[in-house]
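Of the protein chains in this complex, all but one are displayed in their positions.
Residue numbering begins at 1 within each chain, and the chains themselves are lettered A, B and C in the order written.
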């Protein structure tokens, strides 16, 4: 296996942040100690600061979605580890609007706790704070544990729609309510054909027999509940689309994300997207908004996820509203 | 090894194009038979159509750089194969301005011949045509063959600067001259730690012993002239930066591209970029423009390239000028 | 000072707490608690009153201490500080602060009684405190807190890292629960001289966990 191009004697997450901030210095500022990325510009009418974050290894999520029209700040943890509450707390204080701060949180224990602690601290300071929990991954729906569905790529849809709603001046309650509606209307599923390379050991995180794929992987390199014999791509995409649609309300339009898990080529992702669009069309659903690329990977894992959001009437307008971030421009 | 997520019984390059065009239908139109991607919008003052192209497997290059401010059309071949002259010819006819068409061509035999044939046909039709040849790869500089340096990621710098110059109304000769100046002021070098996966066989294109990297790879999955023991990242980046700078005119500013070859994570690329910026700074060169990401990969190869352009005075203005393409917005 | 006493307890118990967290977690709880309290004591002025002690300690644990326990304990301490600051340094204010802090820990950590966490010390000890009268008999309360903490040895973990080992945690008490029992021990030590919980007083010091104490390492 090929070790990552990382200098293990350095803090490579911090150095990546410094590189990112230099590359996108027209869009973001990097705050140091604690580390967070902050938008240089925000809409004048915005009354609520939007903050998200989570483990590193999922770039461009979240720092790539900081900027006018989307997040006001993003807080990165170490690889696959929740950010520290102090990062979240200080980022939130820095970008709080007159109507407070909204936290967009992926459903993982560590993120829930650390965002929760930061929220307690903000409340202690008198800053209004609310939370939108994103839990889109259908593969974790039937698990026995109380932890619920994992949060994955639908977070980007939530961030985009809430960003646009915040720009039009929505207050904290409306944003929290809209966010939870968007999360409820969004589901994802992911497959992988090769595990990610651990930055610590340089080895693949798990083995996978020739001809099999993991069906229902998450974005932390964990195995899925099932390994299945690899179907031809059209059959696989059709199965995934059917499964995702089955967990969603009916609708005739969809916002579609096809997300590469890391080592997946653009040719592969656009083949998947074309097949998703076909599968949706076959069920009377048209693609009203889309995003295709390596958006929320698990380092260099080979695989992809499909996310579908069934939008309410005015969400397409929010999806198409202006945004100026490193990873998404509208 | 993990086979790609491609349906080998289908024309996956065409299906990827269809997916790309659907995803970016606000920016591009897809022309069918012959296949090319065309910008929906172009600056009113543009007098020359800009056309580039090459083998597929290097996405977002080139279709991702089609749009206002950059290319008017891109012509994709099959994976790692030159486009057919008819694609280039018809794309060029479709986007020719009152002052003709400029071809931006990477230095590879197939591309030279096919763009050359298209140029003969355009001349036959009375359409003025000129060519900018990009040959930035220093690893192929000392080769005995007459083929010269390969063209790689610097093509993107050429496309951006020429796009902006075309928007301000430059004529064909001025653009051709500027393009060759930009090409002369740009050099790249690439390394890889793992070959790409062949979409045909599902196997790695070449083996590489543990602990070694290929120094000086191209973007078609060919091996490099040298395999070297893997140095720590800072030493590797410093060596690459030194080599690239050694082939360039002196200057105190640089446009820097850090390009992932496919399966390289954002964390790795931003570590490389931060180290390049440091190495340049140590020699009195400041980063005046940058682009970091998977820009011109060799399918899913693990590796990266560093491109440096030493800009003339007014090139930074061209670099920062507006662009609205799938892969680059300014 | 209260925090110095708590630190002494954490120093004495460091080896045992590490061992306990190793049995059902990743072994860094001893480091997190001791490291946090060392930082707090170093930051505190010599003449700090109880409110200042809790204020500085709360912020320090929230800002600087790693693991799941660090900031959760920080929330507890910060809520006590708020209550003391508002209502004066009385037993009633202390108890009200502990109530508010426990509520915050439960809001954030979503653990209920029986999940085998520090809540299994806090919640029943608060019940005890509610029936203990004013002034509080802190020595009795500290004894009860230790019993509640010890009782976690028969619970199988459902929250946090320990949930991964399941029933293999049985027989050893929860590290966080024991760490909170030491806070009550320190509160009681202000007025009476109390025996140190014998199972936590280990003579030999094991190697520290090698994980950095300041990063949060829960999957995210």
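One rule holds in what follows: a residue touches a chain if its C-beta (ideal position, glycine included) is under 8 Å from a C-beta of that chain, and two chains touch if they have at least 3 such contacts.
All figures in this text were calculated on a predicted structure; none of them were measured in a lab.
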Quiz prompt | Displayed partners of the chain not shown (whole complex) | solution = B
Exercise. Please pick, from B:42, B:82 or B:140, the residue that touches the omitted chain in the full complex.
Key: B:82
Self-check item: Among B:196, B:220, B:253 or B:302, the residue in touch with the chain that has been omitted
Solution: B:220
Practice problem: Taking the full complex into account, find the residue in B:15, B:31, B:106 or B:253 that is in contact with the omitted chain. | Solution: B:106
Exercise. Could you tell me which of B:42, B:92, B:114 or B:309 touches the chain that is not displayed?
Key: B:114
Self-check item: Touch residues of chain B, complete complex, unshown partner
Solution: 54-55, 77-78, 80-86, 89, 106, 108-114, 116-117, 119-121, 124, 145-146, 220
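The criterion applied here is as follows: only the chains that are shown with their structure count from here on.
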Exercise. Between chain B and chain C, tell me the centre distance in angstrom, where each centre is the average of that chain's C-alpha atoms.
Key: 58
